[in-house]
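Complex shown without one protein chain; remaining protein chains in place.
To keep things simple, chains are lettered A, B and C as they appear, and every chain counts its residues starting from 1.
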Amino acid sequence: MTTTTMTMAKALNEGLRRAMEKDRRVLLMGEDIGKLGGVFRITDGLQKDFGEDRVIDAPLAESAIVGTAVGLAVRGYRTVVEIQFDGFVYPAFDQIVSQVAKLHKRTDGVYTMGLVIRLPFQGGIGAIEHHSESPEAYFVHTAGLRVVACSTPNDAYWMIQQSIEHDDPVIFCEPKSRYWEKGEVDLDNPPRGLFDAEVRREGSDVTVVAYGSMVKTALRAAEAAAGEGVSVEVIDARSLSPLDLAPMITSVEKTGRLVVVQEATKSASVGSEIVAELTERCFYSLRAPGVRVSGYHVPYPPSRIEDAFRPSVDRVLDGIDRVMGYA
Amino acid sequence: MTTTTMTMAKALNEGLRRAMEKDRRVLLMGEDIGKLGGVFRITDGLQKDFGEDRVIDAPLAESAIVGTAVGLAVRGYRTVVEIQFDGFVYPAFDQIVSQVAKLHKRTDGVYTMGLVIRLPFQGGIGAIEHHSESPEAYFVHTAGLRVVACSTPNDAYWMIQQSIEHDDPVIFCEPKSRYWEKGEVDLDNPPRGLFDAEVRREGSDVTVVAYGSMVKTALRAAEAAAGEGVSVEVIDARSLSPLDLAPMITSVEKTGRLVVVQEATKSASVGSEIVAELTERCFYSLRAPGVRVSGYHVPYPPSRIEDAFRPSVDRVLDGIDRVMGYA
Amino acid sequence: MIGEELIQLLTPEGQRIAHPEYESTLGGDEVFSFYRDMVIIRRLCNEATSLQRQGQLALWAPLQGQEAAQIGAGRALAPMDFTFPSYREHGIAWTRGVPPADMLRIFRATTTGGWDPQKYRHSVPTVVLGNQALHAVGYAMGVQRDGAEEAVMTFFGDGASSQGDVLESFVWAASFNAPIVFILQNNQWAISEPSSLQAKIPLYHRAHGFGFPGFRVDGNDVLAMYEVTKRALDNARAGGGPTLIEAYTYRMGAHTTSDDPTRYRIDAEVEMWKHRDPVERTKALLAREYKVKKAAFDEVASEAEELALQLREDVLAMDAPDPITMFDDVYADAHPLVNEGRREMIELGVSGPR
Partner (left out) sequence: MIGEELIQLLTPEGQRIAHPEYESTLGGDEVFSFYRDMVIIRRLCNEATSLQRQGQLALWAPLQGQEAAQIGAGRALAPMDFTFPSYREHGIAWTRGVPPADMLRIFRATTTGGWDPQKYRHSVPTVVLGNQALHAVGYAMGVQRDGAEEAVMTFFGDGASSQGDVLESFVWAASFNAPIVFILQNNQWAISEPSSLQAKIPLYHRAHGFGFPGFRVDGNDVLAMYEVTKRALDNARAGGGPTLIEAYTYRMGAHTTSDDPTRYRIDAEVEMWKHRDPVERTKALLAREYKVKKAAFDEVASEAEELALQLREDVLAMDAPDPITMFDDVYADAHPLVNEGRREMIELGVSGPR
């Protein structure tokens, strides 16, 4: 087993490189991904090594980026699209919902929509508006799409490759606030399947489900809770569509308590879905209602006050307190 | 009290007419809404009476329809936008999420986004693809928007007027399968506030929450259940953002059982939200987990088999059975 | 002179007319075969309309009036070219070999597709206006990457040409010099909206603003449609980049069978366009110049009749699918929510043919 330490940004870069080496039909397309290597440098050096035909600087039009990636998919290419920031995916929403999600079905399986839409998502980097959104629920609500979120460099490295290899369209959510955090990457073996959740920390009193940036926040909260004698199990959902419910059910049956943590606003969110599903499946185990610790129901605020919007360790602890408050 | 019988389509037409008579700054804009009166004839005769300056046939571009309505709002107009069919709202998604929902906040309240986006939604009319979608969850998840759905001619008549008068942007969902059903309309007094839910049938065993087209289906299921000795309370949610939880809580505290019925797919839906919220608020009252009876997690199917996709009376009864199956 | 006039090679009376840049390369047999295609597709279209009136289809979008625009453009294609239609391109589908009954499946509402797009190299209909233009450009970018000598063609209407997706497809086609031909069928109406609402000047001018050639062709003249399209396709395959062809034509029927055109347009306009009928025009040429006899025309008519009968038979035999099929091909791989739905449907006993 060869492991090496790298940032999530580098792990994505290496994962993309490996996918492109393996399969010449893998293309990258997006704004500024060529010479610049993308505003986050995720594609750094790839145009130099794979050429302008495979690493395509796109004119500035997201609907066209996704729409042409659909056409490339019909032609047999697998395009990894980079949306520069979460807030700029909406111009492509129509193509994603009406075409990417539906063409496989519409053609009775003839068209393979093997494309990956990379979405640097969530906040926490002190950016201006539209650069910190959490649009994952829109895609989770859309049949025909798959949605995953990485939270560690190792996952980033493997999940991007698994997404590219997968025949369904994948919305690939990258927690941009974690791009520069380092971790061990195993270059030989994937940690698990693309659509599997992972227990990041075991515990017995409360189950906390999180994804993307919030996994680390949840882990820190678990650490803090341990200090107060509360044993928290932290599950990284990893896949949001489909949700890997089995380990969550196992956990909730053990703990009887559920907290979901997300940066997105609460209403009709992934958190709502997890709570509704687990309530149905673990009704007799739950000793308290599942609670959601979420971004507030407001437009993402100016970043000087974003820390008060994004779930903090304190707010996660508060959520844990709430479920522990039930008998 | 002057009441008269009319279809929902006519009630909407009359409601729009009354709003336009009251306030000269109310405009209508959309595809084919002029001479044709819209494909559903909701705006029939209005261009003739109010002129082309107030009833505007729009070039075919939904992003532009909503985007220019935003500009008109900045100028002080209140534009009621007609999206021809639910499935064609997605090209306008960016303007709705990034601008309509956020400009009031972004300008510290200076811009009033008093615009109404009329959305003939849900299926059941035997149409081809993209004409039967239920996109309401996308908007319910978006802070800054309000979302309502009418289910009767009387509500249609009043809610459209209340939406136009309201200063926030309103996504106005019209269950197109109910356009031609008749009902009493009270021309003098609104039934209740725009954001209030309504108990449509009282019952003591199970609470069924529905909206739009599914209210009637829920009522028919309640009728059938009554025959089998199960007393079902049916609540028409009417407002989806905000949700009017109070009457739902009262009901669930009484019945201890909850079923939510919607045509939309289940994942991260309005149904998930209602279940999650009521589980949190009525934890000790609930004798069974809240269940969702929803459209399936597939693209809306060809309409010859749509009846198997949309929740039927049987499927609602099945949901009722499921919650009744708990002790 | 590029783009300054309506390109026409055949007058409404069926007289040939000289054009400085184009001349017809077609022999009599070929013209006759184009005529045949037009007659057949019109007949099939009319059959579909009656099927709809008789409750056998949920909807139909007639192409009547646009036969020359579609047969001319469609016949110019090479077998390996790929086409991305909107919802009214029955004539194109015909030239690609799509079985007529398959064209009606979507309108019988038994599917949202209808045929194997890879087999016929003709994509399934796109209902959301303009979406397909971007797919076509993307596909063309794939052709470029494969170093293939193939062209791509896409279709949209005068109304759809206002959509951002169509306009972005122009930006991309120009930027990547994509091997693509855009066929804009300007049939004068987008449901109830006249094309003058979408543009105050001829639509083909748009191409020039994006930096590639655009032409307005008499869309009711099958000879002109063929020649202009053919040259544009050749040019695309040779690396010459995109072309926009505005087929200036008319939608003789309703927008769809749900539409009532009397609410927004006058009879006189329809009458005027009857005099420009694409089929009659070609027939006049064949009779005069190639001395085609009544018997030959009659033969085409009865062939069309037979195909129409066959179509009716096929459509009537088309059952609603088993509802359980809605769970097929949603994903290429299993998805728990799909499986859950399938299980529930089976338990409820809803499955089975309807």
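The rule is short, and it goes like this: contacts are C-beta pairs under 8 Å (C-beta built on N, C-alpha and C of every residue); 3 or more make two chains touch, one makes a residue touch a chain.
Values in this document were obtained by computation on a predicted structure and should not be read as measured data.
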Touched by the hidden chain, restricted to displayed chains: A, B, C
Option from A:Gly37, A:Gly71, A:Pro169 or A:Gly271 whose C-beta touches the chain left out: A:Gly37
Absent-chain contact - pick from C:Ala207, C:Met252, C:Val279 or C:Met326: C:Ala207
Interface with the unshown chain - residue positions in chain C: 162-165, 167-168, 171, 174-175, 177, 197-201, 205-211
Chain A residues touching the omitted chain (full complex): 31-32, 34-37, 39, 57, 59-61, 63-64, 87-88, 90-91, 126-130, 265-267, 296-299, 301-305, 308-309, 314-315, 318
Absent-chain interface as seen on chain B, which is shown: 27, 53-54, 56, 59, 61, 63-64, 66-77, 91, 94-95, 98-99, 102, 104-112, 143-144, 146, 166-168, 241-243, 245
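By our rule, only the chains that are shown with their structure count from here on.
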Nearest-to-centre chain - CA centroid comparison: B
Centroid-based (C-alpha) most distant chain relative to chain C: A
Rounded Å distance between chain B and chain C, as computed from the means of their C-alpha atoms: 36
Averaged-CA centre spacing for the pair chain C and chain A, given as whole angstrom: 41
Chain B, residues touching no fewer than two other chains: 63, 87, 90-91, 129-130, 265-267, 296-299
Numbers and ranges of chain C residues touching at least 2 other chains: 111-112, 128, 164-165, 330, 335, 337-338
